[in-house]
Structure formats: structure tokens, C-alpha cells
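Quick notes on the structure that follows.
Omission of a single protein chain aside, the complex is shown with its protein chains in their original locations.
Let's look at subunit A:
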Amino acid sequence: MDLARREVAAPDAADAPEVPDVADLVRGPAGPEPDATAVAPRSRVGWVRLALMAVPAAFFAVFFGYPVVAIVGRGLREGGQWQLGRIGQVLSDPDILQVVWFTLWQAAASTALTLALALPGAYVFARFDFPGKRMLRAVVTVPFVLPTVVVGSAFLALAGRGGVLDEWFGVRLDTSVWAILLAHVFFNYAVVVRTVGGLWSQLDPRQEEAARVLGAGRLTAWRRVTLPALAPSVAAAALIVFLFTFTSFGVIQVLGGPRYATLEVEIYRQTATLLDLPTAAVLTLVQFAAVAALLAVHAWSLRKRESALSLVPAEHTARRPAGAGQWVLLCSVLGVILVLTVVPLLVLVQRAFGGPDGYGLTFFRALAAQSDSATFVVAPVEAVGNSLAYAAVATVIALVVGGSAAAALTLPDTRRRPGGGAFGLAQLVRGFDALLMLPLGTSAVTVGFGFLVALDEPPLDLRSTWILVPLAQALVGVPFVIRTMLPVLRAVDVRLREAAAVLGASPLRAWREVDFPLVRRALVVAAGFAFTVSLGEFGATVFIARPDAPTLPVAVARMLGRAGESYYGQAMALSTILMLVCAGVLLALERVRIDRQGEL
């Protein structure tokens, strides 16, 4: 099983019973399964599931549901009366409608453009072997985990005034909507490459070959054989890209100019600048409705497109490109990656090292020196330390919450127990799954301000404590953990455990010897994702009044907001450090990923 299918990015794999899961793939077409109740009494399974669901449910209720409801309620209630008239009022404002329209079409256009540019990339990563592939896969993922402030400035360095494109071709995009669309591609390229490419690399090429032998043309074979098999993962990737671009904030702020605003930007304006909570509340509800509808459509479309796939280990399908056509394809994909990802990142690094007197460590030294005297400048070591510490705590929380959610979602329902209740249960489970995705589609300022108004009474007065930062980060990390853990947990064959029991192993020993080794690597990968995502989380973290221990992204944003070359260079220097830390974690993940592939 390829790791990429287990990412964020692969809600299809999560939507289980219909999706062919790894266990099915290993065993072949699913026969009647042993009734789970044979292992554990039905009631006990129920209780365990309840206990498992209680953890994530409590976490989301307290740290997501309650704060969001509190801030929205504050906006819509006045003097104890619900002001539902506000909804119609806000929604009939032409300016707001324009924002909604722009949000929708730019998300659709960004998604289409990302798919168009990244699908060839997915193919190349899936089917071709070339030197530096692993490294490159980590590199294209770096923008995805970088905070949007840094992505925005990296992208300006590429497509902005005096950027690389300007110098080479005289092309400038900084004031057009194209800048936004391309930045979204830059951001989400990896989502498509990893989600679709992951599956593509495991599709058995012999199927397509068989179709061709039977007389189908190249295109027909691809359309009739490969495309249907890929469709669910393409849909999943499209969903994630749409979700991310629909709620885009930082990119629009940096590149959009005052003309373009998404709902997210408008919510920020209404909340943080104007304190018009009623309008912000209505917009939050609109965003919620849109995201919920999106998740629903996705779940529905998945069910319609199920097909059993014949998968093979990825290393059997990739080969060196042969023939001019394949080389041209490989080179053009590498070209796109070079221009869209590598160059902006390199420009960032170049600006970090390019001091007023030539290249050197001027800005890094300045960071270290100034931090001794002033509270404003954060020593890089300290910012890295803060970031790592927060991300570590956030990872633990995300793993515990996401892990138990994933475990609850895999408990037998699921094992298609005949009889009543199972259908309702499956629905419940799927709803729960979608619910846990909601934070990805919620405005950061809503969550940040929600924390402020909701968590203000003992024993939950967390407003001025450090724990709020990792909690906010964990909200974003949990969906990633679930996406990573689910397919693997589902793949653990019950019969292995039964066999261990028959051979005399205690349940604990069976868990240790059977489950744990299978789940361990997925756990490591999930931890890695939660960690990098927490490292880059910027949104909610900024809107929480934090004790003075800024994380890297926050420190970068602070520096960017000051005049003077020195601060700008230091911001770039800090961004470079952040990039290196992210890239390091991602490369380590690539190693785990490679190990895995030989196994399943």
C-alpha cells in the first residue's frame, strides 16, 4: 500500500466499506468475513467504540464546536434575541455576493488548473524512475506545509515585480488573478501528485496493456481502464484542493490586492478590523454550509464510482522513460516543478543569504545578535525551539485524538455485520469522519476569536496559556492523522490476530506482535504529517493572544511587517530555517514511505 493514499489527501481511502481497502487487496476479493462478534462480544465492541469516539468527540466539542458556536452565537444574538434577519440582510448585500462568487470561481479555477498541471506530474512520479525522485517528491511538498505568509512572499519573488519571471520573460502577475491561481497551484501541487500518483503507481499496467492487446487504442484503453480506476483519487485530490483554495486566506491577502477577497478574507476583515460580528457570523455559516455540501457531494460521488482495483507494488510499475514522447513528458513536468516550486523556494533562500555586501550570513548573524537586546527579534534558536516544542505537543494531541478517531472508525461495523443497525452505523461513522474534516474548512479567525470568548471561564480559562497554541495546531493536524491511519488500521487482518490467539498469545501479546508492528509505521508517518502541519500552522495561532514565545511562522510575519532591509532579510532567513526543518521532516517521511512499500 502506497503511503500517499493514506495522506490527508485521501479521504476516498477513508470512506471505507465501499473503497477497496488494503486487506481486500492483500486477500483478493473479499469473501464473507469472520463475524467480529466471534472475537469480542457485540456489546463490548459497542462500548469500546463509544469510548474511542468519546475522545475525539470531546476534543472537537470543547476546542472546536463550542468556540465556533460561541462566536457565531455572539454575532447572531442581541439582547437574548436571535437576529436571524441578519442572514437575509447580509446575503442580499451585493458586495458580499460578489465575495461569495469570487470565492467559488477562484476555487474552481484553481482546482482545475492544479489538476491540469499536476496530473502529468502524478503520472511521471508514478510511472517513471529517475534519479532524485525521492528528493523531488519532498521538495514539491515543502510549499504545502509552509505557512501562507512565506508562500506568498516566495511567490511574489517568482511572479511579482522584479521577480524571476519578470526578469527572464518580462512576465508579471502580481496584480492579476493569475497570481492567485498560480500560487494555489504552487501550494497544492503536492496534494495531487501524492494522492493520485500514489494510487497510479500501484495500478497494474498490465490491465491497460491487456485492453490494448484486445484492440483498444491507446487513448481508449486509458479512458476505459485507467481513468475509472483513478477517478476516486482524482476526486479526492480535487476535493482537498477545492477545500484549501475555497478557504484561502494568506495567499489572497498577499497577492490579491484590495480587489479580491475570499469569504475567509472577508470574515477576517469583519472580525478583526471592523468587529462586525453579525456579518462575520453569517459569513461563517455560509462557509460552513458550502464546506459541508462539498463533503457530502464527495461522499456521494465516491459511492457511485467504486470499483475493485488490482494493485501491485509501486516499484514494479515504475521504469526509466523510453522514447522521445516519454522524455518530453518527463522534462516538461520537471520544468513545471522547477518554475513553480524550486525557483520560488530558491529565491527565498537567495534573499536570506544576500546581504547588502554580497552573499553571506549577515541576516542570520543579525537574528542572533539583535535577539540578545530586544524582545522583538526572536533568536532563531529560540523560535525553532518554540516551534518544535509546540509542534511536538500538538502532534501528541493530534495522534491521540486522531488515532482514537481512526480506531473508532475501523471497529467492526464495518465488517459488514448482517442485520439491523449496520447501515445507520455506517452513516454515523461517515458523518463523524466528515465532521472531523470541518476545521480545515473553517476560518482561522473564527476559531481564534472563538477560543477567546468561549474558553474564558474556569476551569477552561485557557486564554492566556501556552496550551492554546498546540490545541489550535492539533485541530488542523487531526484530519491528517485520521487520513493516514485509517487505511492501515483497516488493513490489519483480523485473522492474523485470531491466528495469534489460537497459537496461545494473550490479547496483549497479540496486539503487540500483530497490530503494533503493522500500525507502527503509519503512526510514524501520521506523526510526521501532524508535526509539519503544526510547524507551519499560522492562521489560528496568530489570532490567539499568546504568551511571548513566537513560533517560526509568527516570527516571520512580524519581521515582514517592519521597514528596513535588515528585517526583511531576517524574515527570509527565518523562512529558510523553517523550510529546512519542514524539508527535513518530509525527507525522513520519504524514508519511512520507501520501507513500507516493500511490505504490503
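Just so we're on the same page, a contact is a pair of C-beta atoms (placed from the backbone, for glycine too) under 8 Å apart; a residue touches a chain by one contact, two chains touch by 3 or more; residues count from 1.
Everything that follows uses one rule, which is that contacts and distances are computed from a predicted model.
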item	value
Undisplayed chain, where the name is taken from the UniProt record, one of "Thiamine ABC transporter substrate-binding protein", "LuxR family two component transcriptional regulator", "Fe-S cluster assembly protein SufD" or "Heme exporter protein C"	"Thiamine ABC transporter substrate-binding protein"
Among A:A557, A:A573 or A:L589, the residue in touch with the chain that has been omitted	A:A557
Residue in contact with the excluded chain [from A:F144, A:Y189 or A:F449]	A:F449
Chain not shown: contacting residue from A:L285, A:V396 or A:V592	A:V396
Sites on subunit A contacted by the missing partner chain, in the whole complex	40, 44, 48, 51-52, 54-55, 58-59, 74, 156, 160-162, 166, 174, 253-254, 256-259, 269, 271-275, 356-357, 366, 372-376, 396-397, 400-401, 403-404, 407-408, 410-411, 445, 448-449, 452-453, 456-467, 471, 489, 492, 497, 507-508, 511, 515-516, 519, 542-548, 550, 554, 557-558, 560-566, 568-569
